[in-house]
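Worksheet: one structure, shown below.
Other chains dropped; remaining ones untouched in position.
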Amino acid sequence: MADSWLPSLRTATAQEGFELATKLARVGVKLTQPSAEVRDRVRAAYEQDAAQLIASSQVIAIHFQTVAAANNYWRD
Amino acid sequence: MADSWLPSLRTATAQEGFELATKLARVGVKLTQPSAEVRDRVRAAYEQDAAQLIASSQVIAIHFQTVAAANNYWRD
Amino acid sequence: MADSWLPSLRTATAQEGFELATKLARVGVKLTQPSAEVRDRVRAAYEQDAAQLIASSQVIAIHFQTVAAANNYWRD
Amino acid sequence: MADSWLPSLRTATAQEGFELATKLARVGVKLTQPSAEVRDRVRAAYEQDAAQLIASSQVIAIHFQTVAAANNYWRD
């Protein structure tokens, strides 16, 4: 992976925070399976599978908790 | 997706917060599977499947934790 | 659904909070599958299935975290 | 269920808190499947199934987070 892919958990808006959470979920997969070729093959299958789509949405939800807390819920 | 779909995590009531959590769960799926056609096909199947309905309810529950905290549990 | 089904996260006791968490878990399913007829059919099956019963108990547990925090753990 | 089964989340020790978390996990199943006969039948099967044992342990873990927070981690 690129040397620096997560400079900070701060984002300007909640929506950008959600996008960062989505990125973190993908990086988690990447660190577990470093081969882009294998990931592409696996993704082609799971993106059509309800259970995996919902599971992916769940990982995003967990990361969004972290990012939202890091940004004090964008209340400031 | 529309440019702006998450202006804020603040909602007027707990119930609106729950509805926002439901929306976030759906957006998580959308960002993983951008094709509306594939999502519709997948949804037709999982909406009849207990495991997927409960899993969806779980993702909503995780997002509701975030939204509720962001709103200080609507205590104010 | 009825217009107002979640007026507040406050409950008088921990036990009522647990019951509210159970309700939130059910509403999460309801918002994903609005057809009562389909839900009844699905429920008849999963209520006899260990995996789904435990998964349902987990969703309740997640909501109970939220409700308990909202009530300051009924410490006051 | 008995009218009052959760008078408080406070326990004297961490160990009693863990036991309360175990109880809450069971009550979550009970509220989803009220028939003791069906629960007994289902339990006979899942108690021999690794996936369900681990899933049960996970629900206990989630409730233990709540109970531990409610007791200020028994630090006082």
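Some points to look at:
Per-chain residue numbering starts at 1, and chain names A, B, C and D are given in the order in which the chains are listed.
Convention: a contact is a pair of C-beta atoms (placed from the backbone, for glycine too) under 8 Å apart; a residue touches a chain by one contact, two chains touch by 3 or more.
As the structure is a computational prediction, the values presented were derived from the model and not from experiment.
Summary of assembly composition: all chains derive from one sequence, 4 are present in place, and the complete complex in the structure file consists of 6 copies.
The rule is simple: only the chains that are shown with their structure count from here on.
Chain geometry summary: the mean Cα position of subunit A and that of subunit C are 27 Å apart. The geometric centre of subunit A is 31 Å away from that of subunit D, both derived from CA atoms. Chain centres here are Cα means. That of subunit A falls 15 Å from that of subunit B. Shared contact sites, meaning residues of subunit C that touch two or more other chains, fall at 49, 51, 55-56, 58, 62, 65, 69. Across the interface of their complex, subunit C is touched by residues 13-15, 18-19, 22, 47-51, 53-58, 60-62, 64-65, 68-69, 73-75 of subunit B.
By the touch rule above, subunit B contacts subunit A in their complex via residues 4-10, 24-29, 31-33, 38-39, 41-43, 45-46, 49, 51-52, 55-56, 58-59, 62-63, 65-66, 69-70.
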